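One structure is given below, encoded as C-alpha cells.
A protein chain is absent from this complex, but the other protein chains hold their places.
Order of writing sets the chain letters: A, B and C. Residues in each chain are counted from 1.
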Amino acid sequence: MKMPKKICAVITARPSYSRIKSALYAIEHHPDLQLQLVVAGSALLDRYGETINIIEADGFKVDEKVFMVLEGENKMAMAKTTGLGVIELANAFFNLRPDAVITIADRYETIATSIAASYQSIPLIHIQGGEVTGNIDEKVRHANTKFADLHLVASEEGRQRVIKLGEEASKVVNTGCPSIDLARKVYDHPSLGFDPFKKYGGVGSLKNVEESNYLVVLQHPETTTSGKSRFQIEQTLEAVFDLGIPTLWFWPNIDAGSDEVSGGIRSFREQYNPSNIHFFKNMEPEDFLRLINNSSCFIGNSSTGIRECSFLGVPVVNIGNRQYRRQRGLNVMDVDYNKEDIIRAINQQINKKYSQQFIYGNGDSGERIANEIAKFDFSFHKTIRY
Amino acid sequence: MKMPKKICAVITARPSYSRIKSALYAIEHHPDLQLQLVVAGSALLDRYGETINIIEADGFKVDEKVFMVLEGENKMAMAKTTGLGVIELANAFFNLRPDAVITIADRYETIATSIAASYQSIPLIHIQGGEVTGNIDEKVRHANTKFADLHLVASEEGRQRVIKLGEEASKVVNTGCPSIDLARKVYDHPSLGFDPFKKYGGVGSLKNVEESNYLVVLQHPETTTSGKSRFQIEQTLEAVFDLGIPTLWFWPNIDAGSDEVSGGIRSFREQYNPSNIHFFKNMEPEDFLRLINNSSCFIGNSSTGIRECSFLGVPVVNIGNRQYRRQRGLNVMDVDYNKEDIIRAINQQINKKYSQQFIYGNGDSGERIANEIAKFDFSFHKTIRY
Amino acid sequence: MKMPKKICAVITARPSYSRIKSALYAIEHHPDLQLQLVVAGSALLDRYGETINIIEADGFKVDEKVFMVLEGENKMAMAKTTGLGVIELANAFFNLRPDAVITIADRYETIATSIAASYQSIPLIHIQGGEVTGNIDEKVRHANTKFADLHLVASEEGRQRVIKLGEEASKVVNTGCPSIDLARKVYDHPSLGFDPFKKYGGVGSLKNVEESNYLVVLQHPETTTSGKSRFQIEQTLEAVFDLGIPTLWFWPNIDAGSDEVSGGIRSFREQYNPSNIHFFKNMEPEDFLRLINNSSCFIGNSSTGIRECSFLGVPVVNIGNRQYRRQRGLNVMDVDYNKEDIIRAINQQINKKYSQQFIYGNGDSGERIANEIAKFDFSFHKTIRY
Partner (left out) sequence: MKMPKKICAVITARPSYSRIKSALYAIEHHPDLQLQLVVAGSALLDRYGETINIIEADGFKVDEKVFMVLEGENKMAMAKTTGLGVIELANAFFNLRPDAVITIADRYETIATSIAASYQSIPLIHIQGGEVTGNIDEKVRHANTKFADLHLVASEEGRQRVIKLGEEASKVVNTGCPSIDLARKVYDHPSLGFDPFKKYGGVGSLKNVEESNYLVVLQHPETTTSGKSRFQIEQTLEAVFDLGIPTLWFWPNIDAGSDEVSGGIRSFREQYNPSNIHFFKNMEPEDFLRLINNSSCFIGNSSTGIRECSFLGVPVVNIGNRQYRRQRGLNVMDVDYNKEDIIRAINQQINKKYSQQFIYGNGDSGERIANEIAKFDFSFHKTIRY
C-alpha cells in the first residue's frame, strides 16, 4: 500500500484562506494525499477577525499555529514578521515533515513559507503565480515562483507568464482559482439565506438592506503609496456617504498602512455618523460572497472584485492601482482615488447587468489542484528553462 | 550641492567579498556615491577565517556587524540563519538609511538582504544575477533577481537570462565580474611576492613549493547532494595524495555539509599525514589568486576556477555539479567525484597552457559598477516586462 | 582628562519613561556621565501613543530604536517579544558599547534588557527593585535584581528587601522614585495651565471640567487574572457612569489582556455613549500628573495612585490586586473589582483631604540616581551575599 503524500498548506491571512479553501477540502478527501494545515500570522489574531475560528468551524484540523506578526504595521514590521516567520515555519515543517508545502499568492509573509520549505529541501507548490499587480506583492509573487517546484496558476495569462519566467511548461498548470469554486456554489444557489446584521453584528445605525439595492465596500491600503492610505479611504467614504445608498463596509486586512485605513474609517464614523453605512469586521467567506452577489455593486480594491465578481457577473468599481494589470472582465470599471470619479462610476455600474466570465476557472479548481498535486513527481531540484 | 547617494553593500561570506572588493573601492571613491558596509554571517566568524579582518585591513570602514549564523550547518540552520538575517538586517538598514542596498550573488542568506531592503522600500541592486548552477543557489539567485531594481551582471549570457526573466533591459547591465579586476592586477604583475607558509602558517609538513609546479585545491560541499560531502572530499584527497604533487589545500566556506568536508579532511590528515599537502584556513583574496596564477592546476568546485581562471588562463579541474551550467572557458576540464577521473584530469591539465578569455569582463568591472549605480535613477517600484 | 561613563537607559513603555525622566535629565547633565537612550517596544508604537514623540519633544536624543513587540497581546506574544528583545537589544548594546545599562522596574520585557547586557558583561543598574506586587511582574522584578550589579531602589522597604535577596548592602541605595521629582514640580506649582480637551482631543461628549470636581481613571489589565479583564473594566465603567461625575479616562498600556480592556471600553462607549466621561489616549507625563493633582479622586490600578499620589496627597481608589503589597500611604483606599464597592469608595474619597507623604522620596531622586551611578565602581561580577 502506498502512503498518502503529506501536503502542508500555510494560511497566513483571511484572503489566503478564501482562495484556497476548496483546494484544502479536495486535498483532505483525495485518497493519495494527506492534508497538513499551518495557520500563521494575522490569521491567528483577534483584531483581524481570527480566521482560525472560521477554519476550525469549517471542520479542518490545524496542525500548527505560528504566531509571527510584529507590531507596527510599518515597513520595518513587514520585514521582521517575515524573518520571524522563516524561523517559526522552519520549526513547523521540521515537526510535520511534509512531502510538499503550499505557499499561496503574494502577501509579503508568503516568502517566509517558500524559504523555510526550500532550505529544508521540501518541494514547494505555489498557488496563483504569474499574475501582475504593481507593488511589493509583485516582487514577492515572482520570487515565490522562483522558489517553487510546481506552479498551479489561476488563469491562462498567469500560465504563460510563469513559463516566460523560466519555469518548465510541464510544471505550470492552469487549475483556475479556487476562490471561483465558492463563487460557483453561490452562483448556483444565489439566495442570501442569512441576516448579516443579526449574524455578524457590526457597527452602524443601518439595520437592514434590500436585495440588489445596496453596495458592498472593501478597500485595503496600497503598499506603494504608503502614507496616502488615509486620504484614499476618505475619498471612498465621502463618495459612499454622499450617494446615501445603503452600504455594507468591511474592515481591511493587516498590511503596512492598515492602521491609517482603520483610523480614517473610525474618524469618519465619529465625525459624520453615516446612517447609510454599516461596518463589519469579518465574515465567513461564503457569506461575504453571497452579500456581494446580491449587491448592486462591489467597490474598493480587493481582488474579489477582479476574480469572483467576473464569474458572478457583479458590477465592480475598482479603485486605484492595487489590482493594476491583473486580468479582468468586462464587469470592472477602474477609477482613481477621487470622490467624484467614484460617485460617477458607482452611478453607472448600479444599473448594469453582466454575464458570467470564466477567466479564473469554472468552479472545479480545488479538485483540479488536488489532482495535479497527487500526480506530481516530487522532485526538489530544478533549473531554469533557458 | 548634491548629496552623494548612500550605497550599502552587505558582505556575508569570504567569496562575496572577493567578488565585490574592487566595486567597493570604486563606490567609495566615486564623487556621487558614499559607501556603507555591512559585514554579516560567516564573514564575522573565527572558524571561517574572519573575513572582516581582511576587509578592515584593506582600509574599509565597517558600519554594522550582523551576527546571524545559527549552529548546525544543516538545512534547518540555513533557514533559521536567513530568518534571523532578515530581522537583523532590517535593523541595520533602518539605522543606516541607505539610498540603495547591494546584494551579492546567490548564497542562501543573500535573500535576507533582498527582503530586508525591499520591505523597507529601499531600491535593491543585485550583483551577478542571471547565472545558472543547479541547486538551492539557483532558486535563491533568481529570487534575488525578482526583488532587485537594478541588475549588474557578470557576463553577456547572464544579461540575456535576466531579461528573459522579465526584467526591463534598461535595468540590466553587463559590467563584468569584479573578481576579474583583481585577476587583472595579478595577471599584469604575476610574481608571487610572498611565502604562503610564512605568511599564513597553516598545517602540514610541506614547507615550500616551486613556481608552476604545485596544485591548489578548494572544494566545497554540494548542497544538492548533502550527505555525500564526506565521500566527495575523500575522492579528491586520495587523488591528490596518490599523485604526490606538492599541493596547497584550502578549507571550504560555511554551508550545509561543510562539517562533513572539514571532518573528512581532518580524518584523512590524521590517518595519512600526507607529506605533499599543506592546509590553509584562509588567505587574502589577492594572495589566493596569485597562488593559483602561479600553480600548474586549480582543482575543486570553486567558482574561482570558472571565473578568474578563465581570465588568467590557468588550467582547471572542475569536480561535480556545483558549477553546472555556469558559462566556462576552454581552460576548464569537468570530472565527476571519482578519484581515478580526478587523477587523469590533473595529469592532462598540468601540461597545458591556455590563453586569456574575457567571458567575465576585462578587469574594469568595479568602476563600471560604480558608474552604473551613480547614473541609476533610484526608483523602487518595478513591474514585470511582459 | 577622564572620559565620561556611557550610561545606556532602555525605555520600553510609557510608564517606564515617566518613572525615569528626571534621572535621564540628571545623567545627561552630570559631568562624569554620558547618556545613551534606547527606545523600544510599545514606546515606539502608534496605538500606545508613541512615547518616543514625547521623549524627543522633551529634548532627548534617541540613539537606537528597537522594534520588538509581537502581535497577539497574549501570553505567547509576551514570551516571544521578550526573546526578540534579547536579540535586538544585544545588537543595540554591541553598537553603543555602554559602560553600564539601566533596566527599569518589572515589565515582562525588562528582563530582555538584563539578559542582553549581562551576557555581554556590561554592568547592569536596576531601578525600582525590591518591591512586591503579586503577579508575573513579581518574578521579573526579582530576576532583574539577581542580574543587576547596582540597585537604585525607590523606598526603604525596597532597600531592605533587595538586601534580603542576597545583594550586598553597599550596592543597594534608596534614591527615592524619580516619578516623585515630577510630582514635586507639580506640587510646587499646582495650577493646571492647559485645557486637556483642546490640547489632546480625545473622544467623548464631555467638553470641560471644573477644578477639584472631576475624577481621573486609569485601569490596566491584571496579568494574573487574564480572561477577566473585560469584566473588570466594565465594573469601573459602570460605577463611574452611574456616579455621573465628570471623568477623564485614560487608555491602558500594552499588556496581555489590554485588547480586552480596550474592547470593553469601546463597547461600553458605543452602547451607553456616557456623557460624563471623556477618553484620552495618552498625555505628557507632567500634564497627566497635573490633571490628577487637580482632581477630586484618582481611580484604577496604576502605580501612580500608589507613588505620586502619596506625595501629592490626592485621594485614590485602588482596584484589585495589581498593586498588591506595594507600600502605600494613607490616601489609598483599596477595593475589589466590584461596581458597588467602587462607587462607595469614590463617594468616600472625593470629600477627603490628605497631607504629603514621602514614602517614595522627596523629589530629588533623579539627581541622586545620577550621583550614585557616577560614583559607582563598575565591576561586573558579583556573588551572593550569604
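Going forward, a residue touches a chain if its C-beta (ideal position, glycine included) is under 8 Å from a C-beta of that chain, and two chains touch if they have at least 3 such contacts.
Values in this document were obtained by computation on a predicted structure and should not be read as measured data.
Screening C:75, C:185, C:281 or C:352 for touch with the missing chain picks out C:75. Interface note for the absent chain: among C:32, C:56 or C:138, the touching residue is C:138.
Among C:69, C:84, C:283 or C:297, only C:84 touches the chain that is left out of the view. Where subunit A meets the omitted chain, the residues involved are 64-66, 84, 87-88, 91, 94-95.
For subunit C, the list of residues touching the undisplayed chain reads 75-76, 78-80, 82-90, 94, 108, 111-112, 114-116, 118-121, 132, 134-136, 138-139, 142-143, 145-147, 161, 164-166, 224, 226, 324-325, 381-384, 386. For subunit B, the residues touching the chain absent from view are 42, 44-47, 67-72, 76-77, 80, 84, 203, 259, 270.
The rule is simple: only the chains that are shown with their structure count from here on.
For subunit B, residues that reach two or more other chains under the stated contact definition are 84, 87-88, 94.
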